[in-house]
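The complex appears here minus one protein chain, its other protein chains still in place.
Order of writing sets the chain letters: A and B. Residues in each chain are counted from 1.
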Amino acid sequence: MAHNRVMQWAVLARTWWIFDANQQCPFRSAYRITTYLQGLHKPVYHRHGDVGDHVVVFNTKHIAMRGDFWRTYKHFHHTRYAGGFSRASAYRVHEEDPTRILERACHNRLSGLDNRRTLMKRLHLFPDKDIPENILENVSGQIQQVQVVPKKLEDYTQEDIDSFPQLFKMPEDYDIDSYKRENRLEPDQHTSKAWRLK
Amino acid sequence: MAASMASKLFRAGARSTIRKVSLFSNGLLQKGPRRNYDRHRMRYLKEMYQKRLDAGPEKPRRRSEWINWNYDAEIYAFGQRLGEEFEESTLRQAFINRSYVEGEKKKRAELGIDIDAVPLQLDDNTEFANEGSVLMSSYLKVYLRNIYPYMFEEGISAAHDYLTTDEMLAHISKHIGCEDLILSEEFPTSSATLSTTFKAVVGALFSDKGRERAEQFVRDFVLPQLIETDINELWQIVNPMGLLKAVLVLSGKGEPEPRLLWKSGANTIMSLYWVGIYSDKDFIAKSPGETILIAEEMAAREAIKKIMKTEDSRAPLVLGAAAENLKLDYERVNVSAEDIIRKYYGSEDPQKNTSTSL
């Protein structure tokens, strides 16, 4: 009956958020996602209170890593037996499980918290656009992406390209083929496999 | 000389033993390690504890049974404490309960004193209580009607009933110190007696200082009980959507239209829905709820609160120094919800009664 009761329910009910991981850095995304998992975005947040929300992340297959990180960023593991150390590059981990890198990033972000397992259970990761219907029905808000999704030149229409202003004027008598690379149709002795095997 | 020496020695010895007992018997203040083991201490303490349990709780006793009780001084202090100047005789009468008068008569009869020959100069507080009760209840209603001019009459009566229950008045009476002063046969004092005494105090003030002063007394001690209570909670509306519909239609607006504004976690146990109520595409109120039905009902209650202008953001009650220059309209009567419902549902076709909810 009481209005206070439903207001309290509204404050403490868990909201479901959705996050599109397409072309997003997993570590920066984890920074933002764990904010919502812990409930840090709420004015009623307290570290001993349990006010975190659910986060549904999709397109984790299409995350972007910075520079050379796909090759150089490693995941380590030790079985605690002698010689049990192993490591794997990010791209190898990503091949095995496309949700693994984002999950580990969030997990590491929550390190030192007693309720880390509880919070991680409220993180729902999906490699692509296919989200189960019963989960999608719960969602009521979207988390802003951390980075701009870049657009490829192929994705622009010819109209877009034409209407974009020219930055400079080319000289009248410039030959466009002057720097053209030679297209070697003859087999090359340095690159040809046949030559190397000979 | 010798005697005085002996007495001094004795006193010193007694003091030293007392000190010894008080400081070292519990073993807490002992500086060094204890070198003995007192085998009897635990047995002794257990015995004392059991005796305390066997004796049971302390019997409640009147304050007047203690030796330092001075009724005259307490009666004087009562008025001074509250900042009111009572006449002593009226105040004394206000604390005399009917049972006390009857008890006194009985005692005299037992002693064989003829009451007609030596009349008992005691009047009980029934008359004061009746006067005080009428004044208090009329002032409470007038005050609430003027503070909440758009609230329905039923809500005003509910708040009035909440303030004038025996429990509430007994609570006030106990905390301004009437309990010790009451002259009554029964003990411990019941809440009915306490509340009657409080009403009698108001009545006594009315007869001493007039209406205005008595009303101020009511404002200062009864109305503050509404602080931190939600006045909308006191009136239980059975069918809020039906009432809202009647009010809106009679005031020339469209029928209320509930709309789902927001929902989250629909498939979970902690689902949340926000329902808003619109009339003629104008937003009126919104409210959350764990199901759509609850949210809709709460939104209707919110809408009624907005119509009554008693929403959560309402101004606080005008009390204390701010209420000194309050101009109250004593003739005012608020709109009754029952009239509205009768007007809307009673007159025309009875089908309207069924279509009150979604």
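The rule is short, and it goes like this: a contact is a pair of C-beta atoms (placed from the backbone, for glycine too) under 8 Å apart; a residue touches a chain by one contact, two chains touch by 3 or more.
Simple rule for what comes next: contacts and distances are computed from a predicted model.
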Complex minus one chain; that chain's UniProt name from "30S ribosomal protein s18", "Brix domain-containing protein", "Translation initiation factor eIF2B subunit alpha" or "Monothiol glutaredoxin-5, mitochondrial" is "30S ribosomal protein s18"
Considering the complete assembly, the absent chain touches shown chains A
From A:Met7, A:Val51 or A:Ala64, the answer for touching the chain not displayed is A:Ala64
Where chain A meets the left-out chain, the residues are 23, 25, 28, 62-67, 70-71, 89-91, 94-95, 146-148, 150-154, 156, 160-188, 191-194
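Note that only the chains that are shown with their structure count from here on.
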Here the gap between chain A and chain B, centre to centre from mean Cα coordinates and rounded to Å, is 61
Chain B partner, complex, touching residues on chain A are 1-4, 6-7, 9-10, 12-16, 54, 134-135, 137-141
Seen from chain B, its contact residues with chain A in the complex are 230, 232-233, 236, 262-268, 270-272, 274, 287-290, 294-295, 298, 301-302, 312
